[in-house]
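Please read the structure below before turning to the comments.
Only one protein chain is missing; all other protein chains are in place.
Up next is subunit A:
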């Protein structure tokens, strides 16, 4: 009987809470209007890790905002991922090194300032300069003079990139330090966005309430909890916002966001929690999206460790790859939100962009018998056991690492062939990798910066490249990448990159595991929801009501 009493006072308390929230909640300017273009939608968000400067934002949460308030020279088509001119009228080059950029006229920042060639050059110089601590500074690394404004060690000797010159109100030239034929296609990344004078004149105020040139402007921003973006009526572009605005709400836990969506307090969740994947179809009745994103998960090897870098090692690596039952793991553990990888790029590139289904060949197929043979031929597992390194704090990696190990153990008929090797936090995990302290394969995730095959290969496998965590080095690969970069014909360049990718395959420099999908769930109010290749919702196209 006491149990019943317990329930009643809990319910009573809840009723009071309900009454209280009814007064305090909501309050946005869509006062009952069931109309389309005026209504505001709410979306889940996470607290951005870094201040919201374009060249300092390297994760999805900050990227969401930048995608709404900025437009650069190029923009990646949300569906195909192809780079299309946005603010660029034209980008000309004859030698893949010198580029002349003409900015379209009529563009403005939402504070009324015009977008000129200077807006771009100032922004890029700011992003590249060492003293500004911009985490995406390396994006400007191809531009001449980068080593002066951002030396690897010591003090910078210049404040501006010598490769950038403003030649007119709307024109500027870019000189690269090496040939890079697909360079214009990288310009859709938010790091290359233009910045208004207000950014430099009153930086602190700008950070509190960023001003850009995109279809939305920021109405209010409470750090750590909420950002209200509203449609900017003066936006000159074609991709005007189809809704009245977006309220981004910070959630600590994506489970809570999902619960809020179920209760009707939230319109859009762009990260459906793993635990809910089983129910999501029934819960949302089709209002759920699961599309490939430009993310590939691989296992990298410590090539600085002699045991993993001797003759025959590639057979062991290939053997391990063939011992992993990718399909089973993606089906059961990831509920098909991952797709087994068959190359080292991503399906979002498309065939034209260099994605080649099955390039990996039998090396990525599950063949336990052959796997066992190959590992034996290659001299067996170093130390008799592989320990797969991963960080245990976020991303629930333990489950799939255990499954991969299980698969390897079964294939090799050895209970102790593979175990997980968790590291407490992500920062510590990165530390160990940077300090070359990994002793076995480790998890590596790569989210593309821009949808180009170059971005899936050069930063990861080129000798001493920025994200070559395994420190793999191969002359043939380097040579092919150099050739591809200097090739002005895009199709030829891509096929050269694919040749380079085949070198990665023949050496099994990293084991491709699966392509990651982006997921989103939404309420009945919304329609036309899509994710772009960076798994960010295309907010400006969402229709409400």
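Note that contacts are C-beta pairs under 8 Å (C-beta built on N, C-alpha and C of every residue); 3 or more make two chains touch, one makes a residue touch a chain; residues count from 1.
In this text, contacts and distances are computed from a predicted model.
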Next item on the list: Mind telling me which option in "ABC transporter permease", "Sulfate adenylyltransferase subunit 1", "Peptidoglycan D,D-transpeptidase FtsI" or "Cytochrome c-type biogenesis protein CcmE" is what UniProt lists for the chain we can't see?
Entry: "ABC transporter permease"
Next item on the list: Could you tell which one of A:67, A:260 or A:541 touches the chain left off the display?
Entry: A:260
Notebook entry, point to check: Just one of A:251, A:366 or A:515 touches the chain that is missing; which is it?
Noted result: A:251
Notebook entry, point to check: Considering the whole complex, which of A:130, A:166 or A:333 touches the chain not shown?
Noted result: A:130
Next item on the list: Pick out which of A:84, A:111, A:202 or A:225 touches the chain that's been left out of the picture.
Entry: A:225
Next item on the list: Could you please point out the subunit A residues that touch the chain left off the display?
Entry: 1-3, 6, 9-11, 13-21, 23-25, 47-51, 58-59, 130-131, 133-135, 137-138, 150-153, 207, 222-226, 249-253, 256-257, 259-260, 262-265, 393-394, 424-428, 430-431, 433-434, 444-447, 459, 466-467, 469
